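In this view, the complex is presented without one of its protein chains, the others remaining in place.
Chain nomenclature is as follows: A, B, C, D, E, F and G, assigned in order of appearance, with residue numbering initiated at 1 for each chain independently.
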């Protein structure tokens, strides 16, 4: 095989088996997905696949759901839906690829989220009309670029766990996501946690960890 | 009063009412603690208090537990213990002040943690002997400075939520915690989330959010 | 004299004559203030003066108002109040020294501001109750550290000019104000402008510029 | 629709409704412009559109003015000219795309500016011959890359509000605009305010805020 | 000739003569290789060659071994194998191009390494099963991107020299290798040394230095 | 005990047992040294101890050699001298505390070094007169601040392993050692490796690793 | 015209009239060159021109000398040679485009330089054989990337003015020239001055300033 696949990880940590496509050939992508599907168990993902990588993987392993375009995600053997009200909140249209990757990963993990989109804080009333969704959520993912202020506002409204994903959206002083990242880490709303820039996948994994193991991943 | 205290926050978000002492006079600290205690409810904390600030607050409001020295935390009206096995893992002796602040906050929130200390990854066998503690935890906080590698190793061993706290421990290329911060955000262990540098308090709040409301904070 | 004082500046730009105290001896401070008072005209300020600098300046030139403590400002010959509803909004208690310097400078310039303090975005309802103050203001200064999200929320609520002052409040990933600075510059609320870190004085000058010359400065 | 358009913003803040094209498909651009035009009111802008995005938007919604090339701006329903002498000052030829975006936005907002171009400070006499334009302006926007020194010189000559736009012009130590940004924020000319790198649009919005509502945006 | 080739270096420092291809024309590459081969002695390398550069060099100077694809290395006149158990450990699939450049350089220097691949610390058991390889090695090279934690774990297990190579693998907060670089420099495993980002070639040279001169380079 | 001492490390990696004093109380220092001395084996070090920490450790555990002042190092149970010609080269007077820490650690490890001091590259002849020392060395440590150029020159002259230690010497653009660090990592002399800023201790450990186990540490 | 050409600059400062091509259309380049040639006087340069820009300028204004490829420079009306022994020293092959731009500018200014190429400090003997050239020079330009150490060594050997040009040569920790820039600014050789990254043109202008006005530029 191309790699020493860590077959025990999904058992140990309740996370999906995932292949990160960038830098791999279409053949490598297909082969790695095959190795993961050969083991019984939970969901298998191929993330950030371009058109060729996706086509190769689907040709060898049909039946995946395909989501997104710039951050294309393929999911085989999705987990059955498990309890847990999850929400993905995103600030602007340009944040959607990251938010969609997060939502698709959550769905594959059995945790299909509600969505609040285009609720950037420059028009805070847009968020406030949906405050009930935030208050009742078991986990909230906030996806925002530029100044990342949405994480602080959501963190003040939602009582449950809030995972913030800074995005590389913006130009100039947005510094390709570093500004949003630093801002989210410095949030005045206590108890907000942060993952890496554009890492919608990681935020979904964090939510999966905290909502506990589902049927699909060994629980 | 000195400040517009947000009396509704603990109800809304299950977090403690807390006063951050640095930059405030002893009198301001005492007065702000008093305003928070005047409202019925959960725990009230004074964090990072120096000796004078602590003395003033205790003189006006006796009965607090006092923890730590460099990051001194005072807690009034601690929450009753609630379900949830929490663990605070720390890398070296120098990370203890941050880890202790986290543990004291968790205790005040009704979630007294188990502790694994001095388990830096340069001697990974020290961590492996306690792997069961990690596997069975409902939430793990990892506190590490320097290169912050402990978060990745713990994230690979613990199946539940892992919150990483980078510390400013180290010198030179450790860049006062920025190195550990970036490393934790780039962790190859998916689903690890991160709070700000030295923010043991914030990590405890994140754990409180994900373990749900306890008796002490309105649940 | 110690310096080539730019006597024409207040005429040219409608700004106060100001001496920035740090790095000057008490004698130099007193002498420079004296040179500025020797010219007819508008307000004369001594900013960031420590106790000795302030005492020396007052001994030679009595009659100044003194504001603040960490950022002590002395003002001689304040301008008469001129039209213009100004507001200084600040996020937390620790931002007060910068907000106070800004307010004292505005007052000396004839533009005494309304104040909204302790309205950080983690409890956004605290700001919303005072939205009318923002809507009716002729100019708003927003003072915030940590993640600086307050600038975006205020920028979305206030229709008039909004000047944001990042502060060095916070620790770790707040990077001594750089995080708030970058966030404010990347604000999703269009048309918010920004001054340097902790520069409450500069924000007041910007407001003075945009509200036009007053009686006190040559207009 | 593709997005939760904030229809109330132009009423609330006197700003244009604007769509930022990068990262959107031509169809999305056209549709979003359509949603904004469907509401009565002021100017509607499409900024940073490439040729395809512009063509799609114009095909569905004819009648826009089109300005610029690298930072192409389309404007529908421009506001009638309103009082206010605005000036856009720029340092070099390479700064023109940003300066032009600013000028086109101001024009759409009813505030067509005078222009001073190619007045970089290495030949300061070029600026001094036009000092009257600066002295009489109600608002000045300064657009400069490299070391951004123009903002300080203009700030010392113009008595009214000065908004500085750092550009990403230059190479090497210009750090894609960060150097000009930091320099403008550190300007020794008090009361100069700054927007993000290359953000000519934001500077125009800032000017619109401070000159008050015009006929076109609800005033 | 195109350059003042330092013919004495291999004698002086036990290092290979190497041409770094990027920025050179195919003809320049071929000519420089020729100049180096014209001198008696040890191995001659052409590193980071693209397809055209490699073809030109091989056309003029046949007989090279060619390794890799993204970091293509050509080696003429490889050194005979000399004593020294070397190991190249790498974290993930994406780190392979750098690890392969290192291994190919070591092989050309007469030090063909054992390989441990795909042993990232999120599944630390993968590394532990091969701990004997680390314990018995005379020199270990660790190649890892993202958070670079592998260097610390290996540094704690291997008693001999450990050279760490940070890679630019990862996105967002991985900062194109800077995060791994800083982390490796801050390693809690004492005595780990570090080379530049993606510098697999340099790590091989470092190993060659410490294992002493071989038959091929003048020893 | 205060800490989970890693008693097996010296056996596993041929490194000294060391306590890093900063941030520990004198009592903690003494106790930790005691725990290490209680185990049979090689050298025990206390590094960066201030006067109080040194006094406490010596009072409880007499017999240590004490070296240096700003970076004071105490060594108990030094290893017998083992084969290996080591050299510590340093650039300027201000680099001596780091170079001395390195030399004292090497001495405790049984590898007392030759010293070349004050041989900064601005007077390269000072280094060239001692080139034989470099050519014959089994390992060279280069200690330099400011621009760190000494590492490249030494790396070109010495055929054996060269470990570079950037120091925080210099002001302004020296950026507290970051400039020297980056320069050393970018050295045009291939195969130079680097440790963290001011980390003379780490460089000595690296040398110990590569010269193999001595009598004092289990070999 | 496209720009407010500063016709007096060459008179005032003894510098060439120059057009920086990047970001301009071929037509703009030709027109700007024409405006400069229309004034009597010294050399006129077009720098960093691509093939189209060069062709357009030459078609309208024949007779220029053309130098280089990646940093192509066109020079009209070169100055007669004037007194002054100038030298351009460069470290590696990859630094040649910047060194060539510098040399071509010097030649156009009447100061054709001697050249020392490929004298990187990893083989310091290559530089020492030409030390006489350095000792007798009236001005030396040092061009180096990576760690930029060449500036310090040359600065210690040459008694006259030394201008250092950091280049963006290198990868990883070379940070696109920032490392060499910082190193040159921190040089232990006193009195070395520095220009911006890759700014061979600027270094030539600096040399022209210090060698005084020549026949071609008004002197």
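Assume a contact is a pair of C-beta atoms (placed from the backbone, for glycine too) under 8 Å apart; a residue touches a chain by one contact, two chains touch by 3 or more.
Predicted, not measured: the structure shown is a model, and the values here were computed from it.
Colleague: Would you mind listing the shown chains in contact with the chain that isn't displayed?
Modeller: C, D, F, G
Colleague: Give the residue, chosen from D:15, D:116, D:139 or D:189, that touches the chain omitted from the document.
Modeller: Touching the chain that is not displayed is residue D:189.
Colleague: From the list D:39, D:55 or D:175, which touches the chain that is not on show?
Modeller: Checking each option in D:39, D:55 or D:175, the one touching the absent chain turns out to be D:175.
Colleague: Using the definition of touch stated at the top, determine which of F:23, F:123 or F:212 touches the missing chain.
Modeller: In the full complex, the listed residue that touches the missing chain is F:123.
Colleague: In the full complex, which residues of chain D touch the absent chain?
Modeller: 91-92, 120-124, 128, 146-149, 151-153, 155-157, 170, 172-175, 178-180, 182-190
Colleague: Since one chain has been left out of the picture, which residues of chain C touch it in the full complex?
Modeller: Against the missing chain, chain C presents residues 2-6, 8-9, 20, 22-24, 28, 32, 166, 168, 177-178, 181, 196-199.
Colleague: Could you pull out which residues of chain G are in touch with the chain that's been left out?
Modeller: Output for chain G: 9, 12-15, 18, 135, 139, 155-163, 181, 185-186, 189-197, 201-210, 212-213.
We take it that only the chains that are shown with their structure count from here on.
Colleague: Give the pair among C-D, B-E or A-D whose set of contact pairs overlaps with that of A-E by over half, matching residues by number.
Modeller: A-D
Colleague: Starting from the mean Cα coordinates of chain A and chain G, work out the distance between those two points in Å.
Modeller: Computed value for the inter-centroid distance: 50 Å.
Colleague: Using mean CA coordinates as chain centres, what's the chain B-chain F distance in Å?
Modeller: Distance between chain centres: 35 Å.
Colleague: When you check chain C against every other chain, which residues touch at least two of them?
Modeller: 92, 122-123, 155-157, 172-174, 185-186, 189-190
Colleague: When you check every pair of chains, which ones turn out to touch?
Modeller: Every pair of chains in contact is listed here: A-B, A-C, A-D, A-E, B-C, B-E, B-F, C-D, D-G, E-F, E-G, F-G.
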